[in-house]
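Pasting a structure below so you can have a look.
Showing just some of the chains, left in place.
Here the chain labels run A and B in written order, and each chain numbers its own residues starting at 1.
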Amino acid sequence: MEGLKQHQRSLVIRTRGRGFTEITEHLRATVRESGVRQGLCVVYCAHTSCSLVIQENADPSARHDMERWLERIAPERDPTYTHTAEGPDDMPSHLRSMVTKTSETIPVRDGKPAMGTWQGLFLCEHRAREHNRQLLVHVIGS
Amino acid sequence: MEGLKQHQRSLVIRTRGRGFTEITEHLRATVRESGVRQGLCVVYCAHTSCSLVIQENADPSARHDMERWLERIAPERDPTYTHTAEGPDDMPSHLRSMVTKTSETIPVRDGKPAMGTWQGLFLCEHRAREHNRQLLVHVIGS
């Protein structure tokens, strides 16, 4: 009856240093190539100093304020940090990752991630410099 | 022979303005109607100014303190916000959503979400006013 199937692909996203990069279109493309019409898709971030967030993608000022807020709640050069060997942007990156997401799971409907009208999927680079970031996308369904 | 199947339904939850609304019973009902005895259920929130949390459902004072704490770490009228066009409760709503959950994934056992004794699933409305909120529930298993 159901005939469930799955599809997994890795993605490399080049970030431009600290900030949110929208990757919704990569997710849509992977769901499309999976052939799954109804099911689930999971995006997994294989790093500890960048993370995922699903948030408003309409107005860049919202993204700007989210970036600034994360910088305030987990600032650089906090004198209480002991993990400082990898530079002043490293420990804040772990903290900002910890309170956002390592993975996001999104239902698939009509062959598309069933995200809301204003939702975009973002890869949040927390390190100061640009990086190549490895993501895994897994789609399961029918 | 496993014979995995899946079931997806959308829910509309009416919130009463800022605060946590328990929706555990909606989740249980959707798992029940799926006929899945063992598997996974995913709840997805299709918005950027409300979110999901699994937390203590026994004592309303815990919920009250969680609401107040989110209001303190991401307050209204912070002069550093630039995204202010949609009202003073909008940007804090994105921030409070960002550090809670867009989706929750819960194992299904014996035909029920295998939540702990004190766990409840809450839809957290971060906007000041009441809203109709769209959730998707996806159940997969056997």
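Throughout what follows, contacts are C-beta pairs under 8 Å (C-beta built on N, C-alpha and C of every residue); 3 or more make two chains touch, one makes a residue touch a chain.
In this text, all values refer to a predicted model and were calculated from it rather than measured experimentally.
Chemist: Out of the whole homomeric complex, 2 chains are present here; how many copies are there altogether?
Modeler: Identical chains making up the full complex: 3 copies.
Keep this in mind: only the chains that are shown with their structure count from here on.
Chemist: Mind listing the chain B positions that touch chain A in their complex?
Modeler: 3-6, 8, 42, 44, 46-48, 73-74, 80-83, 85, 91, 94-95, 97-99, 102-103, 105, 134, 136, 138, 140
Chemist: What does chain A use to touch chain B in their complex?
Modeler: Within the complex, chain A contacts chain B at residues 1-2, 4, 38-40, 53-56, 59, 61-62, 64-66, 68-69, 72-73, 99-101, 104-107, 109, 114-116, 118-119, 140-142.
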